[in-house]
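Here the complex is missing a single protein chain, while all its other protein chains stay put.
Here is chain A:
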Amino acid sequence: MAPNLDREAEHIKEKARKDLLALLESVRGKKNVVFSKELPGIVGLFVGFSVLREYGVEKVFVLENGNTDSSQRNIIYIVDGEDVATVQAVAGQVKQLQRNGNVEHEVTIAWVPRRTLLSNKILEDEGVLGDVNVQELQIFFLPLENDLLSLELQNGFCELYLDGDRSPVYVASRALMQIQQRHGLFPRILGKGDNARKLANLLVRARKELDADEANTPYTTMPSTSIESLIVIDRDVDFATPLLTQLTYEGLIDEFVSIKHNKAEVDSSVLGAGSQSRPPQGSTTIAPTSVSTRQSLKQTIQLDSSDPLFSELRSLNFALIGPSLSKLARRLESNYEGRHTANDINSLREFVNKLPGYQSEHKSLAIHTNLADDLTKYTRSETFNRELEVQQNIAAGADPIYQHDTIEELIARDVPLPNILRLLCLESTISGGLRAKDLDTFKRQILHAYGYQHLLTLDCLEKMELLQSRSSASALLLPVGGGAPSATGTKTNYGHLRKELRMIVDEYNEQDPDDVSYVYSGYAPLSIRLVQCILQKSYLQQLHKSPLPLTPSSTGWAGFEDILKSAKGPTFNIAQKPNDERVSKAKSALAGSGGIKYVFVMFLGGITCAEVAALRFVAKKLRDGGQRRKIIICTTGIVSGRSIMESLIQSETLASGIKAA
């Protein structure tokens, strides 16, 4: 019997925790731990730092800070082993420690998520391999929520689309293989996009390799009876969606404050420290960053389902946050009022027992009220609304030329560069490039307004085909209409898909949305529509009005093949057959068909919070429709337009070296 998939997230967490603690235990006595940059946050997802202390950890360092000291004999490095620079930094530091410390250090290196040949070679070349204990800490998927597994690769997006480095696809395949080894094969792998296809190939290949592995037994090669399929969506099929500003509560927090590993750093005022001392509302043209650069104390808050209030709010459209908060406040108040009606000892005791719950709810209500208030400052600002207007016009297919004046004005008003680039890239992505003349003008304006170092930024965007001129070769190949000759588009044709998949929903019920488009206030993400092509065929048919080639028993991509030719990359559907048909039949007969079927949806290159909300919405619709299906979302990482742009934008100026000197 395969383990329960509902507890998969828990299982992964528990395993990671156990492995880490075993690692700490394997080094006797007190020790210092050195993490590479991203790891403290990642480790924080499954183990508290106070627990590390219990296991003898005295001090924690970050590798990149280079301040590891000799205060303990035992030093454990827990570092990312995939990155050459990190490996070299470790080797350098170990050598340093050996040279100058008067203590003889006992160094252990644990590579995450695996020990690589490269790390071996570098350590060997540096002559430290023999002096250190090497281990590996296999952490692949990290559960952010029970239905959300992320690899938390911070550079995943750049690696895939800028560097052409497919490591994220490989790591994803390893992570999904772990799922397959525990629960059986995905009976069907569906997907869209080049990297998605590569991932599927790797999975098929990994299965073959597993067959050849000595350690394997033939029992894990059966298709799972509890998993229905794996749907892989490559981010580059739909670059437009993350470029739009997310309009769910969680999405907006990620856009403006940034959420990392379920945590966000906010002004301490949000925690209610001094709400009265907060500065008055800024000018109407206040730029979003001017607040975040304000000198103030930052504090970390946890944003996940451990806060019941947040799980209620996170997926709502921001427009509903105010009313929801006041409703919650009223509910809480009436709960508190309960003490007056408690007139005997029993009901009073009941009330007192509930009190801690009310109090924590109260605290979290205060936090979210303050946070929402802070966000409102941005969302009410004139520039934000101008940006939003441009985004929505472009997404709706209005002629982008009419937006150019606004974009130019925003540049002149020194709106942060990421926001500008998002608008331009959005236009380029949706309408297949900018006119060469316009592109040149914008480039000049950007270089003037933000500095010549952004020649590099612009080159990056162009290389990724996020920002390009309409005349460039790849834009010419934009497949037109449903009758495109080739089965695989080289570019996504939003114009065609917008119509066919009803991506723009003009009238939707804000109070009780009935379509995923609410997450972008009227725009349904293409990525989500793709998933719906598989999971909600009849719903899309209903939207589409004219009949699609669908039958009630259609599965996979059936009915949408022609439409999908207008989206970039190959569309595929692979069935994973068991090695032994008979055994598998017997097994599935035993398992019966009444159980819940799980659908894994893997977003390569990252997913936005709004898309997560949309997928959860789809899952809810399925559940409401009486289907026994659940969705588990997997991704290489959570992205937002902000994080994407930040990773692409050149952060240094021509005077960086001079200033540093």
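One rule holds for everything that comes next: contacts are C-beta pairs under 8 Å (C-beta built on N, C-alpha and C of every residue); 3 or more make two chains touch, one makes a residue touch a chain; residues count from 1.
To be clear about the criterion, contacts and distances are computed from a predicted model.
For the chain that is left out, the UniProt protein name among "ATP synthase subunit gamma", "Vacuolar protein sorting-associated protein 16", "Proteasome subunit beta" or "UDP-N-acetylglucosamine transferase subunit ALG13" is "Vacuolar protein sorting-associated protein 16". Listed residues A:445, A:554, A:573 or A:627: the one in touch with the omitted chain is A:445.
Interface note for the absent chain: among A:414, A:561 or A:646, the touching residue is A:414.
Within chain A, the residues in touch with the undisplayed chain are 25-26, 28-29, 82, 84-85, 88, 104, 106, 114, 116-118, 121, 130-131, 133-134, 159, 163-167, 169-170, 173, 198, 201-202, 205, 208-209, 211-214, 216-218, 282-286, 382, 408-409, 411-414, 436, 440, 443-445, 447-453, 455-456, 459, 462, 469, 652-661.
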